[in-house]
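Excluded from the complex is one protein chain; the other protein chains are retained at their positions.
So that you can tell them apart, the chains are marked A and B in the order they are listed, and the count of residues begins at 1 in each.
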Amino acid sequence: MRDIAFGQYYPVSSPIHRLDPRLKIIFTVMYIVTMFFVASYAGYALVLCFLLAVCLAAHVPPKAMFKSIKGIIILLIITAILNLFFYAGETSVEWTWWIFTVSPEAIDFALKMMFRLILLIMGTTILTFTTGTSELTDAIESLFKPLNLIKIPVRDIALIMSIALRFIPGLIEETDKIMMAQKARGADMESGNIFKRIKAMLPVIIPVFVSAFRKADELADALDARCYQASPKRTKMKKMSFAWRDLIAFLIFAAFVTLIFLDKYLWGGVDQYIVQAFQSLAG
Amino acid sequence: MTAIKLENVYYAYEADEGETPVNAVDGVSLEVEEGSFVAVVGHNGSGKSTLARLFNGLLLPDKGAVTVFGIDTKDEKQIYSVRSSVGMVFQNPDNQMVASVVEDDIAFGPENLGLPREEIIRRVDWALEQVGMSEYRKSTPFRMSGGQKQRLAIAGVLAIRPKVIVLDESTAMLDPKGRREVMDVIHALNQKEGMTVIHITHYMEEVLEASRVIVMDGGKIALDDTPRNVFARGEELKKYKIAPPAVTLMADALADCGANIRRDIAEESELEDAICRLLCKD
Partner (left out) sequence: MPIVVQGLSFSYSKGTPFEKRALDNVSLTINDGEFVGIMGHTGSGKSTFIQHLNGLIKVQEGSVEVDGIRLTGAKRPKPDYKKLRATLGMVFQYPEYQLFDDTVIKDVSFGPKNMGYKKEEAEQMAREALTLVGLDPDEVGDKAPFELSGGQKRRAAIAGVIVMKPKILVLDEPTAGLDPYGKEQILNLILRLKAECSPTVIVISHDMDEITRYASRLIIFGEGRVAFDMPMTELFKHGRELEELGLETPTAVRMANALKERGVDLGEGIVNMDIFTAAVLKKLKERGVEVAEFNGIDWFGERNKKPVSSADVFGEGV
């Protein structure tokens, strides 16, 4: 459990760290949307190359990015299996064994789905790796400022979100500890059917909840003691302003998105051309 | 000048239905001088944490009055001037940090006060220097030691430039090295910056470093004196479930067995002298 990298900040100095956090949030949202338009394996390869390039520019070891998948590996396997056997689209050939039916289209679909999920997680992880929770708060607050007009407390919501993010590693550690303690009392959380397992998790879940409330209590006092909401005009230590760096980043990102869309709508997936090229070489 | 003044203060937490509320703080009057270093001790449930939360208006008295530099904590309009003059550090450093980058976290207080940007940066620099953590400015506290994290929590409080700092069992979760680090920091603040320190603790060795110690029992002030005078009152301390430091324990045991040794010994060198007086060849 302690290996989960999600929600952690990677404290180095890099051009990516220095980008305007608002822009990084917008990029991340656009990136997530773009992921649904990737049409070919070459496209996924391009996305991966792009992420690796961003990672290097951010001085974050790519291994750290790959580690973020560890937390969702079970989800990945389950979706892959479901997609593989319950593919509903048209199929050309079907290979059947006992009750299982697999087609090349199903394999294609399952693979693409898996790549999409992996790249989604890795991409969003880069945001949390390179942006401090405080910057995230400020950025969200700034982006959603218009909502203040309809009396939505944007600042509070943004602060809650960023604090939640900061508390994830601590809560995971706590869960780990309590799990060990109950195991030491003979608790068995690894066998039995799903209902048994959920029931077996109660001795862990309840103390973790209690602990989360205790933490929240102390945090609330700490926020008050540090004059939270003292002034109607909260100021910021870090200025958020557009720099040349941001413009360049925007152009690079736009080029990346354009390539993905061109692949889908103009070239109809470049994989076919690559396959043709190989065939003509072989032939 | 008086920093904090309590006049006949009562406070009770809400009780369950059908139960009478018990006063956690029960008729306390006290004055804390500016620039002093006060330790507060007492067994669990003696009311010391409640007392601490009354100092900066996190709790408001049911009866009586708490004034901070002349301002009543019940005055809603001035609550933030109370909170910015009495900073408070809590037990678990992990639960006090709001941001994942050190400098952002320290800036949280001054940002709340609506200070100009340049002033915030100045304060962050200053606060980090006070706790000796300037080099960690851009780091993340996640993998730091308990002592380092707690020093950052202190810096976060210092950045609101309080005149009084209250530590509510802030050394309880630290190992001896971390405790030493925190104590060194608050000593320097007391001596160099003239900051008033109120230190709530279970560690009697830390109490020795204060100029005054208040012993709480049943929500009341049981003893209020210098550490030395307090530790000399063995029978009373036992009643309040407090044990003096190791040196005093040894002096007391020797005296119990008939050795001619004073019971109010608190420093190692004193006990050494006292034993030497009996045993050194002259």
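Here is the rule we go by: a contact is a pair of C-beta atoms (placed from the backbone, for glycine too) under 8 Å apart; a residue touches a chain by one contact, two chains touch by 3 or more.
On a predicted model such as this, the values are computed, not experimentally measured, just so you know.
Asker: Among B:12, B:121, B:172 or B:188, which residue is in touch with the absent chain?
Answerer: Candidates B:12, B:121, B:172 or B:188; residue touching the omitted chain: B:172.
Asker: Applying the definition given at the start, please give the residues of chain A touching the unseen chain.
Answerer: Chain A touches the chain not shown through residues 2-3, 61, 63-64, 67, 177-178, 180-188, 202-204, 206-207, 210-211.
Asker: Please identify, in ascending order, the residues of chain B that touch the omitted chain?
Answerer: Against the missing chain, chain B presents residues 42-45, 145-146, 172-173, 175-178, 202, 204, 238, 241-244, 246-247, 249-250, 252-254, 256-259, 268-269, 271-272, 275-276, 278-281.
The working rule: only the chains that are shown with their structure count from here on.
Asker: Give, as an integer number of Å, the spacing between the C-alpha centres of chain B and chain A.
Answerer: About 42 Å separates the centre of chain A from that of chain B.
Asker: So in the complex, the part of chain A that touches chain B is made up of which residues?
Answerer: Those in contact with chain B are residues 8-9, 11, 13, 132-135, 137, 159, 162-163, 165-166, 169-170, 215, 218-219, 221-239.
Asker: Using the touch definition from the top, list the residues of chain B that touch chain A in their complex.
Answerer: Per the stated touch rule, the residues are 53, 56, 58, 80, 83-84, 87-88, 90-92, 94-101, 103-105, 107-117, 120-121, 124, 138-140, 142, 153, 156-157, 160.
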